[in-house]
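Dropping the structure in here first, questions after.
For this view, one protein chain was removed and the others were kept in their places.
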Amino acid sequence: MSPLQLCLAFSSALFAVGLAGALARSNSILVLLGIELMLNAANLNLIAFWRFSPHGSPATGVVFVVFAIAVAAAETAVGLALVISIYRHQQDIRLEEATRLKG
Amino acid sequence: MEPLVAYLWIIPALPLAAAAVGAAAPRGSRRLASGAAIAAMAGALALSSVALKYALAAPSAHQFCNFTWFDLGNGAVRLGWLLDPLNAFMCVMVSLVGLLIFIFSLGYMEDDENFKRFFWLMSLFAAAMLCVVVSNSLLLLFIGWELVGLASYLLIGFWFHRPAAAAAAKKAFITTRIGDLGFLLGLVWLYDTTGSLLLYDGGNGFLEAHALGDLATQVAAGGLAATTAISLLIFCGAAGKSGQFPLHVWLPDAMEGPTPVSALIHAATMVAAGVFLVARVFPLFSADQGLPAATLHALTVVAAIGAITALMGAAIAAAQSDLKRILAFSTVSQLGYMMLALGVGSWVAAIFHLLTHAFFKALLFLAAGSVIHAAHHVQDIRELGGLGARMRTTFATFAVGMMALSGVPFVFSGFWSKEAILHAASEWGPSSLPLYAGLAGVVLTAFYMTRLLCEVFWGPPRSPAASHARESPAVMTAPLVVLAAGAVGLGFLGTPAWPWLQSRLAGAEIPARPLLDGGALMAVSIILVAVGLGSGWALYGRRPRASAAAPDPLQSAAPRLFAFLGARMKLDELYAATVGRLNTFAAALADILDRWVWGGAVGLLARLGEFAGLLNREVDEVGLNTGFDTVSEEIRRTGQAYSRAQTGEAHGYLRTLALAFVVLALLVLLGGGR
Amino acid sequence: MSTAATPNESILERAPVLARDWLTGFLPEPARWLANSLVVIVAILLVFATVFAALTLAERKILGRVQNRPGPNRVGWFGLLQPVADGVKMLIKEDIVPRAANPVLHFLAPVVLLAASIMTFAVIPYGRHLVPVELDAALLYFFAAGSATELAVFMAGWASHNKYSLLAAMRALAQLISYELPLLLSTVPVVLAAGTLSATGIVAAQSGWKWGVVPHWLVFTPCGAAGFAIFMVSALAESNRSPFDLPEAESELIAGHLTEYSGFKYALFFMAEYFGMCAASGMAVTLFLGGWHAPLPVLEAVPSYVWFSAKFLALLLGFIWIRATMPRLRIDQLTRLAWKFMVPLALVNIGTAAFWSLTFPWAGPLQLVRWAVALGMAAGPFVLLGRGLSSGLGPRTYRYA
Partner (left out) sequence: MNTVLILIALATIGAAAAAMSRPSLLNCVLLLTLSWTGIAAFYLWAGAEFAAFAQVLIYVGAISMAVMFAVLLTRRGRRDFPPRKGSRSRAAYAVLAGAAVAGVLLAAVARSPLAASPAPGPASTVRELGGQLMGPHAAALLVVGVLLTVALIGAVVLAAGAGPEKPEATR
C-alpha cells in the first residue's frame, strides 16, 4: 500500500464518515458539519495528489486547497445564517421539519 | 375711343344693378325698388338706341368684342359681345316694351305687398333677356337663356301661396328645361366639332364660312348632316322656350302670374327668344340647304312645327273662355307663324313679325290687365261684358291691338308682317302646305279676336264686378296708348314698297316691290280677314250673350269639337298618360330594384357575416377551447407527478445521491470502465 | 545612504548557541535533533516563566507607584519574593470543580489555552542565532496558534455550566474575534515591505541605517507607525489587558468565564494571559521595531538578544503603564471601536503601504511629497473616523433578558 493509496483511503474513509454523519443526524447544524467534513476529505485528496504527484508541479494543489477552504468558510457562514433564520421561524431546526420547499 | 361694342355689356348691367339694389333694399322701400328698375330700363333704352344708330351705320358688319372668361389648361373659354342690326332692334324692342310694362305695373301692382320683390325680379328678367340678345357666344347666350327661365319661374310663381301658380311655375320651368337639354346637347356637340362657341370671331367663329364649311361635310348618324342634327337640337331649346307644338303646354298655364309678367315675358320677350335664337344662328340652320343628298333639312322641320303650332293655337284659342288663356293661345299661334317664316327661309320676315307682334300683343295683354284690374280679377269672359262703355280708352286701345293682330289691311302693322310671311311661304319651294296653314290661321285669328272683343266689350255686363268696372288710372292707360301707336306705326317701316327695316336687318338692299305687287296673295288674305271678322261679329256681335250661363253659339253649333278644343285638345292628359306614367313606372322600377335587388344583396351579405361570426364562435368554443383545456390538463397532471418526487426531505435527497453514486461507481468498476 | 551592518559574530553573540551545542554534544547523533529542540523548549519556558513572575511583581509595583503607594514590599527584600509567595498560594489553594460542570472540558480549557499561547513563542527571533523554529509562513503560524485561544475561552465558559460564565465567555469571544481582524490586517504593511512571511526575513528587511543614524525599522515609516499603533491596541484587546480587560473585570460579571476556576487552574489562566501579552509584544518588536537590530551602527557590538530584550521590556512596561492610566471600555464602545475604527483604519493603512512601496523610486524633492502624502493618508482617516465614532449615538436602550 503506497502512502498515496493510504492517503486516498484516509480521505475516502473521512468522506464516508461525513456522509454517514450527515445522513444520521437530524440536527441541521450537524448535517452541515457532516457536509463540511466531506469537503475537507476532498481537500485531503488535493494535498495528497499534490504531495505525491510525479512532476512536482508548482503549488497548484495548495492554491486549490486555500480556495476550497475559503469557499467552505463562506458556505458554512451562509448555511449557519440560514439555519438561524429557519430557527427563528420554526423554533426547531430538525431537518425533517424544514420541508416547506417541496413540490 | 374703343368701338361701342366694347361697352355693350353695360346694357344688361344696368337692369342687373337695379335688381341688386332692389333685392338688397329693406322690405318696405317700394319707391326705391320701382324707381331703380324704371331708371335702369330707361338707361338701357337710351344705350340701345345709340347702339342701334351705330349698327345701322354699318348694317352688314358684325361688330364683336371677345374676352377670355377663364382659361382651362391649354384651352380657354372665351365669351364676347356682338353688335349688328338684329341685336340692336331686339335691344330697343325689349327695353322699350319693358319700360312701358314697368310703368304699367306701377299702377297694376299698387296694392300688392310684395311690390319690391316684383320689381327687382322684373329687372333681373330684363337683364337676362338683354344678355341673351347682345351676346356673341352661344355659351353666354345659354347663361342668359337659363336666367330668363329662372326669372319666368319666379315671376309665374309670384303669388306662390296660390297652389295653381306654384304648379304652373314648376310646369313652365320643367317643360322649358326639357327643351334646354336639347339646346345644351347641340351646344356641346357644336363645341366639340368646331372648337369654339363664338358666333363671330374674326373668321373662326362657327357661323363663319371656314367652320361651317367643314361642319357641313361631316355626316352624323342616320344620314343627317352634322349641321342639321345640331340645328335640330338647338331648335328643341327654341321650341321649348317659344312654346312650339310639343312643348307649348306650359304657356297657357303661365297666365297664373300677374298680367304685366304675362305681357312682358309671355308675349313680347321671353317667348320671342326662341325665334331670335334661330334667327341668330340662321346660317347654321340653312347650311344643309346646299346638300341635296341630305334626307332632312332643318328648316323644313322648323316650318312644319311652325305651321302645326299656328293652326293648333288658333283653333284652341277660339274655344277658350278665359280672357288671358285666349291671348296665350293667340301668342302660341303667332309664334307658330314666326317659326313658319323661319322654316320657309325668310328670317327677316320672322323678325319683322316678332317686333310688330311684341307691340300689339303687349298692348292686348296690358289692356286685358287693366280690364282685370278694373273687374276685380274676374278673368272669365262669360262673366264680363259691356265694358266698352265703361272703359273707353281700354276699349279703344284693345280694339287697335285686336285689328293689328287679326291683320286688318294697310293700316295696322300686323297685316304687313303677316303679309311678308305669307309672301315668303308662297315662294317656298318644297311644298305649299305652310301657305295654306297660314291662310287658315288668318281666318281663325280674326274670328277668335272678334269673339273676344264682342264678349268682353259689347253686350250687357253679366256680373256685378263687370258692372262696377271703372276706367283704369292714367299710369296704366298711357302705356296702352303708346303701344297702340307703336302697333300702328311699326307696320309702315316694312311695307313691300319701302322695305327699310328688312334691308337694314338683312344688311343688303332689298328691291322695293310695288305696294300691290303679288296682288293675288294679298287679296286672298284680305278676303279671309273679312270672312273671319264677319263670322265673329255674326255669332257674338249681333246678339251678345244675355247671361253668364248662356250657351256659347259655337258650342251649340259643334258641341263635341268645342269641348275638345276647350280642353286644349287633351294634350295635358296625353302627356300625363304617356310621360307621367313612364316616369312613375321608372320610379317604381328603381324603388323595386333598390329595395329588393340591392337591398337584398346587402341583407344577404349581413346575414352571411352573422353566420360566419356564429360559426367562428362555435368552432372556437367547441373545438379549440376544449382542445387546449385537455392538453393543459395533461401537462398539469404530469407536472404534478414529477413534483411529488420533491419531498422537501433533505435526507432523502442525500440518500438517493449516495446510492446513485454507489451504483455508478459499481458500474464503472465492474463494467471495466477503462 | 544606508550602511549595511557588519554581522557581529562576537563571542557573546554566539554564546547561547554554543552552550546548546555543548549540551547536546553528549548525545548520539540521531537523538541530537530531538535534544536540540528539547533544550530550546526548556530554555524558552524557563525564560518566560521568570519573566511572568517578574512581570506580576513589576506590574503591582508600578501600579502602586503610579497610585502613589509603595506596592508589595513585605515579602522578601523590597517585595522581590512576592511572586514566589503568590505561586505557593495558588498551588496550595483547593481546586473546586462544579458538580454539574463537564469535568473533561473544565480541565481541558486552561491546558488548551496555555498550550496555544506557548506555541506562539516558537517563531519569535530573539537574537541573530536565537530563532527556535525557522518557518517560512511564521507570521501565519503565529496567528493560527493565537486563534486557538478563543476555543479555550469558550470551553471554559461552557464547561463551568454557569449562566454568567457562559455569557461572559460569549462577550470575551466577541471581543477576541473583533480584534483579531485589525491585528492581522495591521501586519499586512510589514509583509508588504519585507516581502516575506518568515520572521527572520522580516527582521533582515529592517537591517541597516539611513544617514547612519535612523535605523530602517518599519515603525519609522508612516504606514509602519500606523500599523504599529493598530497592532499594539489590538494586542491589548487580544490579551484582555487593561482598557479591554472586560471579561475578568471585577465590575462586570465577577471573574467572567473564570468564575468557576480556582487554585492552580486559575493561576494557569493568568499565566496564559501574561504569555499572550509577551508573545504579542515579542511579535511587535520583530515586526515593527527591527527585531534584534541595534538602534545605532555603533552599538552593533552589543549582542542582538540584548536589543531584543530591551525593546521587549519597554513594550511590557508600556502595557503596564496603559493599564495604570486608561479607564475600562464598555462592551458596546469596545466592539464599535473595533468595527467602526480599527478595521477601517487598518484597511486604509494597507492602501498607504501600497502607495509607500509603489513610490519607493521617487527621488529628491519628491521624497518630501511622498512623506507628506503618506502621513496624510495615515493621519486623515484616523481623525475623520475618530470624530465619527462618538457622534450620532442614540440613547442607550436597556433590554432586560
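Each chain gets a letter, A, B and C, in the order it is written, and its residues are counted from 1.
Simple rule for what comes next: contacts are C-beta pairs under 8 Å (C-beta built on N, C-alpha and C of every residue); 3 or more make two chains touch, one makes a residue touch a chain.
Everything numeric here is computed off the predicted structure, so don't read it as measured data.
Trainee: Would you mind listing the shown chains in contact with the chain that isn't displayed?
Mentor: A, B, C
Trainee: Which residue from B:Ala399, B:Val481 or B:Ala658 sits in contact with the chain not drawn here?
Mentor: The missing chain is touched by B:Ala658.
Trainee: For chain C, which positions touch the chain that isn't shown here?
Mentor: Residues in contact with the chain left out: 105, 135-137, 140-141, 143-145, 147-148, 150-151, 154-155, 158, 166, 170, 173, 177, 180, 195-198, 399.
Trainee: List every residue of chain A that touches the chain not included in the displayed model.
Mentor: For chain A, the residues touching the absent chain are 2-10, 12-27, 29-30, 33-34, 36-37, 40, 43-44, 47-48, 50-54, 56-63, 65-67, 69-78, 80-85, 87-89, 91-94, 96.
Trainee: Could you pull out which residues of chain B are in touch with the chain that's been left out?
Mentor: Against the missing chain, chain B presents residues 651, 655, 658-659, 661-662, 665-666, 668-669.
Just so we're on the same page, only the chains that are shown with their structure count from here on.
Trainee: Work out per-chain C-alpha centres and flag the one nearest the whole-protein C-alpha centre.
Mentor: B
Trainee: What pair of chains is linked by the largest number of C-beta pairs in contact?
Mentor: Of all chain pairs, the one joined by the most C-beta contacts is A-B.
Trainee: Could you find the chain whose CA centre sits the greatest distance from that of chain B?
Mentor: Farthest by centroid: C.
Trainee: With chain centres taken as the means of their Cα atoms, state the distance from chain B to chain C in Å.
Mentor: About 135 Å separates the centre of chain B from that of chain C.
Trainee: At what distance in angstrom does the C-alpha mean of chain B lie from that of chain A?
Mentor: 118
Trainee: Two or more other chains touching the same residue: where does that happen in chain A?
Mentor: none
Trainee: Which residue numbers or ranges of chain C touch two or more of the other chains?
Mentor: In chain C, no residue touches two or more other chains.
Trainee: What part of chain B is in contact with chain A in the complex they form?
Mentor: Against chain A, chain B makes touches at 642-651, 654-655, 658.
Trainee: Over in the complex, which chain A residues touch chain B? Could you list them?
Mentor: Going by the criterion above, the answer is residues 19, 22-23, 31, 95-96, 98-103.
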